[in-house]
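All remarks here apply to the structure that follows.
A single protein chain has been removed from this complex, and every other one stays in its place.
Chain lettering (A and B) follows the sequence in which the chains are written, and residue indices restart at 1 in each chain.
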Amino acid sequence: MTTDPLLSVEDLHVRFHTRAGLVEAVRGISFEVGREKLGIVGESGSGKSMTGRAILGLVPYPGEVKARRIVFDGVDLQTLSERQLREIRGKRISMVMQDPKFSLNPVMTVGEQVAEAYRIHSRVSASVAREKALEMLAAVRIRNPERVYDLYPHEVSGGMGQRVMIAMMLIPSPDLLIADEPTSALDVTVQMQVLAIIDDLVTRRGMGLIFVSHDLNLVASFCDRVAIMYAGRIVETCRASELKNAQHPYTRGLLASAPRIDDDREALPTLPRDPAWAEG
Amino acid sequence: MDAMIRVKGLNVSFGEGGEALRAVDGVSFQVAAGESFGLVGESGSGKSTVLRALSGLNPNWTGEVEIGGEAQGGRRDKSFYKTCQMVFQDPYGSLHPRRTVDSILREPLAIHRLPDADRRVTEVLDAVGLGPRFRYRYPHQLSGGQRQRVAIARALILQPKILLLDEPTSALDVSVQAEILNLLKRLRAERGLTYVLVTHNLAVVAWMCERIAVMNRGRIVEELTAERLRRAEPEHPYTRQLLAASIGYDRQAVETFQDY
Partner (left out) sequence: MTQIEEASRSTGLREWLLSNEPQSARQARLGRAYATWSAFRENRLAMLGLAIVLLLVVVALFAPLIATHSPNVQALGDRLQPPSAAHWLGTDEFGRDIFSRLVYGSRITLYIVVLVTLTAAPIGLLIGTVAGYAGGWGDAVLMRVTDIFLAFPKLILALAFVSALGPGIENAILAIAITSWPPYARIARAETLTIRNSDFIAAVKLQGASAARIITRHVMPLCLSSLIVRVTLDMAGIILTAAGLGFLGLGAQPPLPEWGAMISAGRRFILDQWWVATIPGIAIFVVSLGFNLLGDGLRDVLDPKHRS
């Protein structure tokens, strides 16, 4: 499946120089993504979000990104100028963040923002962009896109807002979508509907997806492959369907510690952390 | 049934006149002494609003609420708070940022003029699995799980009979969630506590509670035992949909989803 990877990352480091000293959020990880769904799973502080941001050069100050290679479609992203990177960002690689409320402009209607996202990368007239935006809103299963087009961000629900964000990110037809907990703030049924939209786009358009999440069970049922992060390292990568047979004690511990609906265990196993995992 | 909590025809509205939104609409349930009762639903279902009405935080409701055998009005007297305490969702927002753990735990004792503050603080810290090392720390020196333990200790220090739990683990990592859920289960067994647990997580509620009420748009659509939920035998189609969505991603199942 990954004979021709879309993105290949080698030895990625993200460091923060703080008053308290050097903090390494990501410590030398390597992975590849093809036209598939790759899940990156970890607990808070594992470096999973920084990994997603580092690819697009969006690590906040005073963070510093170093990697041997971050090759996207044959080009090392690290060698590009900020202007060239902007060209790729949004058009070929898009990113969806957790909370739509912070990512949408509050004084522009959601439709205008989707149309704007299209016009930035393709020079078309306003009416063409509007048509395209309406089409995209329909594609993310917004009923009555004509009405929603003229709503402001505060007038739409969380689930709707996240669909608008996804429409915005997908309208330039990116080759790779990085989704950082795109559905964590949503109710579980809406979450599944939003995932179905992303799923269809991966299957239909052959898009690649990096899905960053804390929810191992969700990722296991949604993604093709899963990378488990712990303390800034990938401790294990496996096919999602084979997660049950995971080798690493951390992965096994994470799987076991979440209650299941058909659970009849007296106590949930907790996760004794072995310092050696952080080194391995 | 020896009911610790009895709720009948509870209504809560926000706003006034024609614009009023009925957040809770005719909700009735009972919780026996020593039982763990779950209220589960999606955002806007009214589950947290029910809890705030029970706790006395929101005095604007109509209907009948009986707690510990006594009918409750909008305002509560001081002794009510010795019966019924609450644990909040966000461990980062529920502790005063300028107070040490010790001072946070002493406050309820000072309010109720209870003697032996020192001994009680030591005991309750021990009960929630935080040793004396944590006693004089500020909240910012604690992890999310440790903060939630402090919040539980604060709720327990008045030795209440009832704990109202508002999504107590939804802000925590799963491995930390497991520790807190184990702790809550153990404390209930040791102290014979009655729990009302509000959550959106079906797995958590199935693991923690004996009986579960499923809420949607301000109403209880179904009440069922945890046993039936574990065997995936809910009756109401909304509960079945919630269950399907909670088990994991299934492209086919999504097609069948409806709005309730």
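Side notes on the structure shown:
Everything that follows uses one rule, which is that contacts are C-beta pairs under 8 Å (C-beta built on N, C-alpha and C of every residue); 3 or more make two chains touch, one makes a residue touch a chain.
All figures in this text were calculated on a predicted structure; none of them were measured in a lab.
Under the touch definition stated at the start, the shown chains contacted by the missing one in the entire complex are B. Contact with the chain that does not appear here is found for just one residue of B:Leu21, B:Ile111, B:Ala189 or B:Ala232, B:Ile111. Taking the complete complex into account, B:Leu57 is the one of B:Leu21, B:Leu57 or B:Ala232 that touches the chain left out. The residue from B:Ser43, B:Ser103, B:Ser170 or B:Thr225 that touches the chain not shown here is B:Ser103.
Considering the full assembly, B:Leu158 is the residue among B:Ile5, B:Leu158 or B:Val221 that touches the omitted chain. Those residues of subunit B that touch the chain absent from the view are 55-57, 76, 78, 80-82, 85-86, 88-90, 93-98, 100, 102-103, 107-108, 111-112, 133-134, 136-138, 141, 151, 154, 158.
To be clear about the criterion, only the chains that are shown with their structure count from here on.
Those residues of subunit A that touch subunit B in the shared complex are 43-44, 158, 187-189, 191-193, 195-196, 199, 214, 216-218, 220-222, 253-254, 257-265, 267-271.
In the complex of the two chains, the subunit B residues touching subunit A come out as 42-43, 144, 173-175, 177-179, 181-182, 185, 200, 202-204, 206-207, 229-232, 241-243, 245-251, 253-254, 257.
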